[in-house]
Every structure is written in C-alpha cells, then in structure tokens.
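Every protein chain except one is present and positioned as in the full complex.
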C-alpha cells in the first residue's frame, strides 16, 4: 500500500484496556484511520472523556455496538477487544471483505473439546479454520495472507517467545515449567476485588493453578510450530505493577549447554525480529512497559536452562502485536506505528 | 476496671476496613472480648476467611445484623463501622446500658441544616445531644464520662490535631488553608473505579473541591474547642499509598513567630498526649502506618506558618482512636492495647 | 526549516533522567539528529546499555564531556542536563553559533543576590541577559528568537501555568498558596535515601519548607509576565509515584467568581496552547505521565479559587518543554516530535 494510504478501522470494544491501547497506537499510526469505535456503556461519549490520556488527541465518539455488523461500509479491518465469547457471535456476521483481528480467546483453540473445557463456550466451528494464530515472530507468512487473525494471549506470547527457539532446537527433553507473572492491567479495566489498590499494592499471589486458559494455546502453538509436545506446567501469578508480564521458563537439555551456545541460539532465531530484544542479564518489565518489545535472556547450568521473557501485556501481549499483525496483513513494514520507546523511570 | 476484666464488645460492620482494624486491635487488647461482629454479606463465614491477616488468630464468625438490636445481652459497648446513614437508625434502638462509638459521620454534626447539606440524611435529632466528639487529645474529660462517642473523621483528625494548638493560641489571623491527602484505604474495602490498581498506582488528584463532608466537622470542633471561626479552605486529594493521611496546614500569625516558638507551642500543647509525636522535620506517612500515632511538625517564615500532620487513616483516623476512646470510657489507660509500633520499611 | 532538515544536537549529561528523556524524544523527532551525548561515568558505553528502554533504538555511545566545548563542529544546539552549577562554566565557552537550552537552574534567576541565596553559586553575570525563560506558553515570541533558553523547573512550570491566567486577570488579591507534590524521578537517577524503594513506596512528606529553589523563579516570572507580586507561599512534597507533579494553588479574588467564569478565563488564555488541556474535574498525574501535556482545572467558592495543575516532571517539566522550545527556536511547529500520548493504565 502507498505511504499515505489509510486503512479504515473499526474497533469493537473500545473502553477496555485492549481498546484503549489500540486507540493510543492507531491514532498515531501513519496508515490508520479509526472510523468506528464501540463501547455500549459509553455510547455517545467522547473517547477522550473515558481515556483521559487521549484528551486533545482525538474527536472520536463511542457508538453502541451495531445490532447488525454485516455491513460496515468501507471498513477494511475490524479489531475485537470484547470480553471472551462476544466475538464468537459477531465475527460470522461480518461482511467477508472485512479483515478481522480478535484479541479475545474466542478463536485461538482449534480443538472444540479443549475450547469448551477452558472457555465454557461452544467452539466457533467451521469459521475457526480461517483464523491464523497471530504470534507475529513465528507465523509471519501465514499472517500476511490471513483474513482473520486470532491475536495471542499475553501470557502465551511471553511463554511462546521464550520457549519456541529451544523447542525447535531439538535439544529439549523432559518437562517444561513456566512460572508466569502479570501486572494488574491484565485483569481489565473494570474494578474488582483482586485489583483493589489498598491490597493489591502490597500483594503477590498465584491463581488458577494448573488450569489457566492460556495453557492449551501454548501447547497447541508449540506443537504446530515446533512439533513439540513435552509436558508443560504453567502457573500464573499476580504482580503489583500496572503493566508487564514476566515468564521464567525452566527447561532441560539432552546435553550440557554453555551460556554462549544458548545465547547464540536465541540471537540467531530472532535475528530478523525487531521486537524481540536479546539481553545478557535478566530483562525487566520496566524496560518494556508501554512498548511492543519482548526482552529475553537465557542462562544455563549443566543441562538446566532458564529463559526469562518480559513484555507489556497490553502492547506486545495484546494491542501492539495486533497492530504488528495488521501491518503484515496490509503489506506494511511490521514496525509501522510501533516505533515508540518506553521510558527509563 | 481491674486488669483482667473484659469489656464485652459488639462490632456492627466488621467486613469493611474500619471493622477489620477494630478486630486487629481488639483481638489483642488485654481488656477486650469481642462477642459479636456483623457483616451481612458474609454472615456465617469465619472472620479470618474475609480478613486473611487474622487467620489463626480468631475463631469469630460473622453474623447478620440483628433485626432488633435493642437487647444485646451482656454487651458493654457497640462499635458501628457501617456506611454513613445506618447507625442513625440502629443506635436509637439500643438498650441504654450499652455504650456506643460510631465511626461514621452520622453523629458528628450538631447543626441539622449543615448535616442535611453534607450527608443528605435527616439529622439524628434529640439523641445527638448525647454524643461526645471523640477527638481524644482535645476532649478527654467529656469522653471519659460519655455514653455515646462520635468518632472523628480521618481528615478531620489530621486537620484538627494540626490546627487546634495554633487556634487556641490566639495568634492566628486570616484564612486557614488545609491541603489534605489520603491513601486509598480511605475509600473503603469495596473495589471501585477510583481504587482500581492499574490506574491508582500512578495517580494523584484532588476531589470534592470545597465540598468535603469533613469541613463542617472541622469547623464545628475548632469553634467548640478554641472559639475559632476564621475562614477555612479545605481540599481533599488522593494518594497512591494504601494507608495514610497527610495534612499541610497554611496559617498566618498576627506577629512574626520563630520556628522555636512554634515548636514549643506544640510540644507544650501535646506534652500529655502520648499518641501525638512532635517532629523537627516533616513527618512521613510511612512513619505512622499501622499505628495510632499522629506525627506533627511546624515551620515558620515571618508571619507564615505551616503545620504538617501525618497519621494512619484507619488507626488514629478511625479504629485506633475509637479504641483510645473506649479505653477512656472504661477507665483504662488510653494507651491500652494500642502500643504497637509501625515498621520502618 | 524544510521538513527533512535535521537539527544537529549535542546533549551534555545524557545519563540522568533529563538526558534520558531528551534521548527518548529526540531519537524519534523528525528533525533531530543527536550527534553527541556525554556521560562521564559511562564514557564509551552504549546509551542503550544505560537506558535499557532505548535498546534496539539507537547505536549512540556516551562520550566523556570534552575539556574544550568551544568547537563542537556542526552542532546547532546543545542541551545541558547536568547537575546545577556545571552549565554555568560550560556555556560561556561554547562557540557562539551554537544555541543552548539549559535544563538546570543555572540561568533561571536574574538577580545575583537571590541566585546566590538559593543556589549557593556565583551568578552567571553578563551572559544571563542572553537567556530567555523557557515557559513556552507565556514566552513564545522571545523563545523563537532566543539563542539561549533557561528551561523552567518542573515545580515552576506546574505552578506558573496554573497561576498566570489568574495573575494576569487582575482579579487576585492577597496571598497565593501553592501546595506542590512531585514524583520520585524528580530526585534524579542516582539512588539516595529519600528514593529507597522499601520506604518511599509507602511515603508522603514535605521538604524544604519555605525554602525551595523554585520559589524565586516562580516569583520572577509572575512579575515579568503578569506584573504580579503578591505574597507567595510555596511548599514542596514527595509523592510515591515515579513521574508527575501536581500543584494545588489557593487564590483569593476581589469579587465572587463563578466556576464558569473561572473556566472560561483559563480556556481563553490557553486557547492556542495545545499542550495545556483544560479539565472540568481535577486532573490526575496518571493522565499526563510520559507526555508533554499540562492538565488544569479551576474551582471557585465565593472569592476562594483553587487551581489544580498536573504534568510529567520529566517531560513538560523538563525534556519535553525543552524540545518544545527547540522547535520554536528553529521555526518548527512547537508540537513536532511531541505528539505521543500517555497511556491509560
């Protein structure tokens, strides 16, 4: 597409944090034109009254979700940032000329039984086959030609970017343990007991032991990309920061691996992936906050390997990766509109 | 009362932060025996399942609020930690042998018109005359013989302890400005938009400009105690800490005052008040968190004076001061059960 | 200057937070080319190893500060982000073709006696007359033609943007009280006792009562711009956020002022100032973090007025305003390179 061409964009679910971040990014994307943004409870309100950070930067007004979404005139792509289960109903109604990126879990799982078990919903069925899994760094070719993209979960992005280089290396044996931690914005924009500031600010705890819904998504993509199906233990924890996911991934190799060997493996694997940065020391969620970067380090001790990955759950873990995927779907450089740095303090 | 005698205590509203703090203190008070604690939404649940900090420390079980509170057999005192407006109805039903300490604003304001304006409720009426205002340090004698105590608001406690020594000195002229800041626990135990962690942790803002309901309480007590009725500007702000109130009070004196003079005035005024500590530098809410202390400093520049006060909104600003008042009402040393220090980090 | 022309930039003091933020902004400024960045203790190190947020975004390497700064070949403008006192020595040595923006307090005060009193240094002397005070919104014309700009202090920016519209209105009488609060990044990038995380995270306190060095800067500019010299009481406090300044400014008017009148006064005053946003409710430092915005609200009660202003101390309070000034000095739109939004959570 030409440098000045604009992609006409609809955002379903613009009041949550996913929608808020899509807006923050897309309003400054040189090829993006947001023409519709829905938020039922804020219909008629200026976007900037709900997302005060956008005050002065947009005149957009929230609309109610249209009853009929089939005919979104002139829209090129629709982003869905709705609670789990809603895009399942809406996407099939869409005019087939409209591309889709869904940020929920509705279209991430191919196996209907597994989907039902983890999401307590009926599986999408036939339309699922049109969805490409949007982990940009491992799925670029498929994404480029995809009409529909299922954007990965935040935990899944952090875990997969850490695990795939090792999984593909053929060096692994035994069980994989992923100890993952997320900031409070991962719980969404609605106030709830687990994000109540007086307690959360001093808090760290685990939740959903052995049962987090990102587990099957990680397993499925590890198998699809790396033919890897070793046992996976995944544990989710809550961090008292606003933004950030940190995954500590414990692996075992068939032979001793030096630190240098492991580092080279990662550097090589991500040599063409701008948004994955390799670090010699452990990354820090502070380095990547507000950015589309995923920072990774790897450390070995005999046959034990630990991989650390850090990203911003709302950017590389959601809206940023969605825009990265949109860029590919429209023939743009994947970095377009995503070249904003984080801040040091 | 004898050293081993126990005061039999009922707590109405034990699931909020006021009730939680009352329990934390009273369970370790040598003369306290909590015999009843209500929480409608948790009726039948162990207290320690709701307040996990008390796990292992109590077998108390929440009960529903009794329909009839008139006959609380054997109860010596009832604490009310209910939302504004509820104690108004319950207190008049109580058996007259039961003392009362109310932590809400229901019985703090003598003037019915002012009460209606700020609390949007009908005034208590006749029963109000039985209530003594529970700012311990300035009202000890009345509290000792009181049956009913209206425990001061958290902001009011911080402001009054800072203002009264100067107000009583006769040195003040002109307007008083109080810039007050509170931690997030001041908003209570229920999750809400303004205490949603992802935003609150990076947040500072003002609210209710010129209209906070603690204003008339401060004005009334300043007048009652110090015959002081200069104009008062009071502004409330939200701090991203869990606990703490900090008040910056800007005053003007009729003549120049040295720092030393001002310090001596405060030291002298509070020489018999264990829980007001004088500091040469600005106090810090970190010094007083989890304690019943109010730390104060005073600084002058010509005829300008600033007084800083810091306290824990849930302790000296609520439950701690309530227990301090209970101690006086039962002839105990006011420090009984309140001699726990805060922690440095 | 043409859209693709580049301003060649030297940054003295690139390892502190001021320098870090200058880099974050200038690396993405369409007309900026950072050709030199100094940091004595990091000389020879990659900038991105010190500011990990810039990893992957720059190949710049820190250099030691040159002994002789007179001949910075081809440099168009030098930013000074050094500790107070250092630019005083360096600026006079510079080649006269190089423009200067100094972020320290070295060139903000015209009166030598006052400067000495607050900064404990010898005054700049003659060269001071070449410095223009860089509060963009009130000094645009002078800044456009300035060679040397003294960038305002963070507190001073927040206070002045709140006070000047009222001060110029001629409506004020009596004393002005400014209760100002700053985030921890205001203390700089070096670890110190007052920014030690275990205590600071639970902390709020005042410091330097009546003696903060931004006081004379505020008074001088209020007088220069609005001929205003009413008494000013300014108090600085420490907030447990990373970024943000919030100023609560207490004023008195000669006549009663409605909220609407006061709002209109501000809206009109800043109608051409993109980076000052007017809010109906109190602004929040969370709304402006990482941005160049200053958000303001005003509220009245009879003749009492309070103005709240919120900004990011490192952006509008330092590096952002510096770039805004650079834009004017080089004939660019003042918004160039500064159109990045903050984030909601």
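When the chains are written out, they are named A, B and C in that same order, and each has its own residue count from 1.
Criterion: a contact is a pair of C-beta atoms (placed from the backbone, for glycine too) under 8 Å apart; a residue touches a chain by one contact, two chains touch by 3 or more.
This one's a predicted model, so the numbers in the text were calculated from it and none came from an experiment.
Residue A:283 is the one among A:56, A:152, A:186 or A:283 that touches the chain missing from this view. Per the touch definition above, the residue from B:20, B:38, B:157 or B:327 contacting the chain not shown is B:20. The omitted chain makes contact with just one of the residues A:15, A:157 or A:199: A:199. Of the residues in chain A, those that touch the hidden partner chain are 175, 177, 179, 181, 198-207, 209-210, 233, 235, 237, 239-244, 246, 248, 250, 252, 282-286, 289, 299, 301, 304, 306, 308, 310, 344-345. Contact between chain B and the absent chain runs through residues 17, 20-21, 24, 27-28, 51-57, 184-185, 189, 201, 242-243, 274, 277, 279, 284, 287-288, 290-291, 293, 295, 314, 339-345.
Although one chain is not drawn, its touching partners on chain C can still be listed: residues 17, 183-185, 187, 189-193, 195-202, 240-243.
Definition applied: only the chains that are shown with their structure count from here on.
The central chain here, found by comparing per-chain C-alpha centres with the mean of all protein C-alpha atoms, is C. Greatest centre-to-centre distance from chain B is found for A, with centres as Cα means.
Note on chain placement: the centre of chain A and the centre of chain C lie 36 Å apart, centres being C-alpha means. Our note on geometry: chain A versus chain B, Cα centroid distance of 46 Å, whole angstroms. Annotation for chain B: residues 198-202, 240-243 touch two or more other chains.
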